[in-house]
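My structure is below; once you've seen it, I'll send some questions.
One protein chain omitted, others in place.
What follows is chain A.
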Amino acid sequence: MSLDVLTYLFVGLSFALYIGIAVWSRAGSTKEFYVAGGGVSPMANGMATAADWMSAASFISLAGIVSFIGYTGSAYIMGWTGGYVLLALLLAPYLRKFGKFTVPDFVGDRYYSSTARTVAVICTIFISFTYVAGQMRGVGIVFSRFLHVSIDMGVVIGMIIVFFYAVLGGMKGITYTQVAQYCVLIFAYTVPAVFLTMQVTGHFLPQTGLGAAVDPAFNSTLGGKPVLEALDGLVEELGFTAYTTQGTDNLFNIFFFTVALMAGTAGLPHVIVRFFTVPRVKDARVSAGWALLFIAVLYTVVPSVAAIGRLNLINTVNGADGKGTLYAEMPAWFKNWENSGLIAWQDVNGDGKVQYANGSPFKGAKPEFDGDKRAEDGHRLVSNGLTGDEAKFDAAKQPFANEVYVDRDIMVLANPEVAQLPDWVIALVAAGAIAAALSTAAGLLLVISTSIAHDLFKKTLTPHMSEKNELLAARGAAVVAILVAGYFGLNPPGFVAQVVALAFGLAAASFFPAIVMGIFSTRMNKEGAISGMVVGLVVTACYITYFKFMGGTPAQYFMGLTPESFGTVGMILNFVVAFIVSSMTPPPPAEIQHVVEDIRIPRGAGAAHSH
């Protein structure tokens, strides 16, 4: 069976499984009038949460970004995992007691102000949109590779499938479907990782594979050295900074970046909702624990997939002798991904060999393909390629100019092919990536559509809207969300994980402090919260705009902080401004203060009826 047929089979089977479960769980009428626990065990709910949580960004993009930016990339892993813990322990239980499904609802009621609600709604929608855009790009990458179409076409196909799946199929948030999705995606992620680790090191467990030594059978020169040491040596030879020290010159920045990711993550709307789907409070806590475990299974595999994948990629492209490989001898995966437009080769030195090193072989960072024109040997021609001396490189640091462009987002998908794993493993990865993207996209679309329909229209703009129109507005919002997300999928403003990081910075600077103070400070009033949110949001947005779109240079960074990290500064400003403003304005109504106290220390009616 060919790889394509296998892929269709795996993807088709996994879809049949999800739909089957959805139908089965719909049709099943219970016997009892009042069902215990909704029939979902905390463990199953933990898996479902993990599936919601692990998006295409986690599945497809995370290992890729760590792979290319090295050590600094661990900030993503720490930030996102830490954010989950923060959310599970610090926020979700109190939000549940407060009785609100969404952060905007909480903010709106806690600060008795529809202005506050609207600010929060806008933040939520913005984060969700960027997040969905990431999913779209992820799905697009998978489809483009396995249906042999361009990435743009892949995104369009992905949009259509997500639309049917999430909006028409009515399959949003069915716990057991998501359990199945988790199983598919975790299997799809770990199996190739085990194979890859075995192949490169002879050690079977990916989590500890980084400490193992490279197998001499894999590469005779690197054989015997620990993986990271081998990788450091290899990339330094090619003119890159050592993998393990990349970015460590500014630990302060990494720290702020991690905090921004954590705080931003803690407000992720579609994950918060998951804490509320279990009827018993205790079960909700237990399932949060399970979810953390299930998330950890994937996240701990990421560093080794990243490092070993990079090693394997360089080894394959440059050959065992490190001098490059003739294009004609390149394996099929290289050409396949080239067809998707996610790999490009520009023969800078004209030797017919593919060579990978530091630098860009193009004017600009990305290749611009010259239509579908091909060279005599079959590789795609680019219109912005450099030749000969145009490509400047420091001959003291690297042996040749870079000739290859590899999109970071293909790392996880390409890994099994690069490592020449069996076809069924590659097919499995495709099914897993689609599962990751669909589960998150469906959850997010639900959140976006209800946020717009419920929080924005019903609660703020048109309070007398009928339930029917609310449903209509929700559907409409989902469609718009898919279209906008599709647009960003076609024209990504950066790599998936990075765009998402920017959105998180804004979230951290805006509503994270509002939530925390809303729960833990009885004194915080609407004036404080709103001015805090506005200051945090505006300062952070200005910083990002200046450096990302108005040509600010890294030399001008405030205390060396990148735009992605600046959210933490915004957050601190938010806290400070909120406290100052609230101490100068009247305290919130007594009723609100009681509610906030009750969230943590409940009272009974006995006290109320002591007369």
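Everything that follows uses one rule, which is that a residue touches a chain if its C-beta (ideal position, glycine included) is under 8 Å from a C-beta of that chain, and two chains touch if they have at least 3 such contacts; residues count from 1.
Throughout what follows, contacts and distances are computed from a predicted model.
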(request) Among "Cyclic nucleotide-binding protein", "Acetolactate synthase", "Sugar ABC transporter permease" or "histidine kinase", find the name that the UniProt record gives to the complex chain excluded from display. (result) "Cyclic nucleotide-binding protein"
(message) Tell me which of A:126, A:276 or A:424 is the one touching the absent chain.
(response) A:276
(message) Tell me which of A:220, A:466 or A:491 is the one touching the absent chain.
(response) A:466
(request) May I ask which residue of A:53, A:84, A:101 or A:488 touches the chain that does not appear here? (result) A:101
(request) List the residues of chain A that touch the chain left out of this view. (result) 27, 29-30, 32-38, 96, 98-101, 105, 109, 170-175, 276, 279-282, 446, 450, 466-467, 470-471, 602, 604-606, 608-610
